[in-house]
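Please see the structure below; I have some questions.
A single protein chain has been removed from this complex, and every other one stays in its place.
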Amino acid sequence: MRAAGLVLLVLVGALFFYSSAELPPTGDPGSPPATHVSPRYIEAAYKETGTINLVTAVLADYRGYDTLGETVVIFTAGIAAILILAGLAERREEP
Amino acid sequence: MRRPFGSVVLDAAVRVLVPALMLYAVYVLAHGHYSPGGGFQAGAVLAVAMVLVPLVQGPRSKWGLGRRAAVILAGLGTLVFPGLGLLALLWGGNVLDYGALPFGLEGAAGRALATMLVETGVALAVMGVFVIFFELFETGEI
Partner (left out) sequence: MAPDGLIGHLNYWAIALLFLLGLYGMTVLNNLVKKLMSMNIMQVSIIMFYLNLAQKAGGTFPVLLPGELHPEAAAYVNPLPHALMLTAIVVSLATTGVALALLMRIYRRYGTLEENDILRRMAGR
């Protein structure tokens, strides 16, 4: 088990180190994440949403669906935890 | 917590901390437009304010949310987001198009107000779920 885990680790690590050469260097202003959609967010966010904090503008306005789903996810997690643990406390009270 | 682990020092410290925490949570929420902050962070701070007193004073403390209230608050907070999003349909916008909501403000200011409401709902939801987890894990302790 431990040996298999270590082999998997080495394989995944080799994959990472091999593929990291293709990633843009840290802080490159011309990298793909910095050139496609984010300039629009930075330049137009205040005009379009009235919010100075760009992260809030993206989070709640441009990407509202993401945050909507995510709020539902945490609510679901709370309900799921309640359902998983339902009855656990009562059962312990028994002598 | 079956039994409190508080002492005089902890008790006094909590009495000072909790109002400051609640004020700070509201600040983080309301200032989320202008500085790092927002609904998630405010919800976490608010949850700490709710959880700290029962943690120190034990289950007999008068402060804090019960599990039922926490579930209701979390549900209401979760409903704010899709509620606002669907309300926009009534005034001819797309779903989650806050600009269509009739706040009587200029487009961008209305969107900022709607963002604020949404963040409030998210803060409530996060606080509720934190308190739910706390309540569960304290009463069902291993």
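A and B are the chain letters, set down in written order, and residue numbers restart from 1 in every chain.
Quick note on the criterion: contacts are C-beta pairs under 8 Å (C-beta built on N, C-alpha and C of every residue); 3 or more make two chains touch, one makes a residue touch a chain.
Computed from a predicted structure; not experimentally measured.
Within the whole complex, touches from the chain that is not shown fall on A, B. Among B:Phe40, B:Phe81 or B:Tyr98, only B:Phe40 touches the chain left out of the display. Against the chain not displayed here, subunit A makes contact via residues 1-2, 4-6, 8-9, 12-13, 16-17, 20-21, 23-29, 31, 33-34, 37-39, 41-43, 45-47, 52-55, 57-59, 63, 66-67, 70, 73-74, 76-78, 80-81, 84-85, 88.
Contact between subunit B and the absent chain runs through residues 34-36, 38, 40, 126, 129, 133, 136-137, 140, 142.
In this section, only the chains that are shown with their structure count from here on.
Those residues of subunit A whose C-beta lies close enough to touch subunit B in the complex are 46-53, 55-57, 59-61, 64-65, 67-68, 71-72, 74-75, 77-79, 81-82, 85, 88-89, 92.
On the side of subunit B, the complex with subunit A involves touching residues 32-39, 67, 71, 74-75, 77-78, 81-82, 85, 96, 98, 108-112, 115, 118-119, 121-122, 125-126, 128-129, 132-133, 136, 139-140.
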